[in-house]
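Rest of the complex left out; these chains stay put.
Chains: A and B, in written order; residue numbering restarts at 1 for each.
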Amino acid sequence: MPVISLTTDFGLKDGNVGVMKGVIWRICPTAQIADISHLIVPQNIREAALILFRSAPYFPAGTIHVVVVDPGVGTARRPIAARIGVQYFVCPDNGILTPLLERAEEQGQTVEIVHLDKLNYWLPEVSRVFHGRDIFAPCAAHLADGVPLRALGTPITDPVRLDLPKPVRTETGWRGEVIHIDRFGNVASNIHSKHLRESQADKSGIIVKVCGVEIRGLVDTFGERPEGELIALLGSTGNLIVSVVNGNAAARLNVKIGDAFDAIFS
Amino acid sequence: MPVISLTTDFGLKDGNVGVMKGVIWRICPTAQIADISHLIVPQNIREAALILFRSAPYFPAGTIHVVVVDPGVGTARRPIAARIGVQYFVCPDNGILTPLLERAEEQGQTVEIVHLDKLNYWLPEVSRVFHGRDIFAPCAAHLADGVPLRALGTPITDPVRLDLPKPVRTETGWRGEVIHIDRFGNVASNIHSKHLRESQADKSGIIVKVCGVEIRGLVDTFGERPEGELIALLGSTGNLIVSVVNGNAAARLNVKIGDAFDAIFS
């Protein structure tokens, strides 16, 4: 049973996500469909890119990830589909795949991308405002149903890339920024365990600085410290995060996406 | 694999949607189940009717749509199931199906409706307050499992109808009203492309008026105008809508459901 995931900024009220599932099952009735998120901030491509990047690796080989955060819907921006390693992605060509493509390049995975320009795989009537329903869902369903990627469109090699903020090596450590705040108020930075490893940093000696607060030393897990204490640790995707034990660090620190986040080696 | 969709006002926290899925899978283990919406405003039959009407056509033939927005639960209002064209609907008899029935009549689709009065297809114990779990989910699952519609109840021909607002032809165009505001703040009216076609209106000459604001000319898509500009266009279901490019028109205009919405031919 093929697996399809959905990531959008459609919200959960208006029925648009259900409509995409209906379209998929008309074409590929056996597809297993998982929602990754439909609460992406409207038009926030960067947030969608991050959540997809963190989630995709846990899905089966062959999974088809449909991502519809599409401020350019109905304009000249291309609809695309990509194979990155052993998974597929169907989305507007607006940079959503950037972190996945960067990782693929780092890891030497093969990548194929097509411009979805074969209209026989779209719905017969295509609106100018809902390509999730009219182009992306049906193309994903055809992929799931066995249509080869190359049949869906013309190969391209120049997908749009986002210029994503990367942490910078400083004299005393790494300067990154806040890239995600989750439901628990955990504050995630773009400083990753690989950066700390590179610098052979001693975990107990790292000082984390964010929003004027300093936290000395990383812990391994929430339970090491008493409830309410502010801690720094590696999150579930290897990123350096700041949390409050059974509390909400984002609210405590009044932090926002893009704020500076430092790891200083003492 | 039979497809069942769910539309309710249950919200996503209390577990009631999951319970309906459990009930369905006890009876029909292979059903594919899609959520259309569970965030219908409590008891708002009209909103549920609209969202179902927009979503249902995109589902496969044979899909069974379960709709539980049911202020009359436990009273004399009848539980019903209907075949409208090639799809099925299971819901309280409170008018939720009105727009679907009107469209079926316009398009000459056949309709069959039964009063769900065969208790052997209900759960053995039926509460007076949760018929979604005790009547609608099991009846839908039996339908999905191959039980014929007629076996589930006694035919009726007098389903409750809502008196839905229709746009009115004026001397200068159409007067409709706001019927939906989506997550993006797009403001949808009940004036449809078919009304504009009827009047052979020239798109560039139409003036849209809502909340004291006038927009001259329809665009084809969001990308035609700069970010932040207020535009009028045909939405994904053919309804005339007002939007802000990558912004929120509903917030900008402070509009609400039922506000007047005019299309004036200049």
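Keep this in mind: a residue touches a chain if its C-beta (ideal position, glycine included) is under 8 Å from a C-beta of that chain, and two chains touch if they have at least 3 such contacts.
Because the structure is a prediction, the values reported are computed rather than measured.
**Q** All chains share one sequence here; work out the copy total for the full complex from the 2 shown.
**A** Every protein chain is the same sequence, and the full complex holds 3 of them.
Everything that follows uses one rule, which is that only the chains that are shown with their structure count from here on.
**Q** What's the distance between the Cα centroids of chain A and chain B, rounded to whole Å?
**A** It comes to 32 Å between the two C-alpha centres.
**Q** Can you check the complex and tell me which residues of chain B touch chain A?
**A** Residue positions touching the partner: 1, 3, 5, 7, 12, 32, 34-40, 51-52, 54-56, 58-60, 63, 180, 182-184, 220-224, 233-236, 246, 248.
**Q** Where on chain A is chain B touching in the complex?
**A** It comes out as residues 9-19, 21-23, 25-26, 29-30, 33, 42-43, 71-77, 127-130, 133-134.
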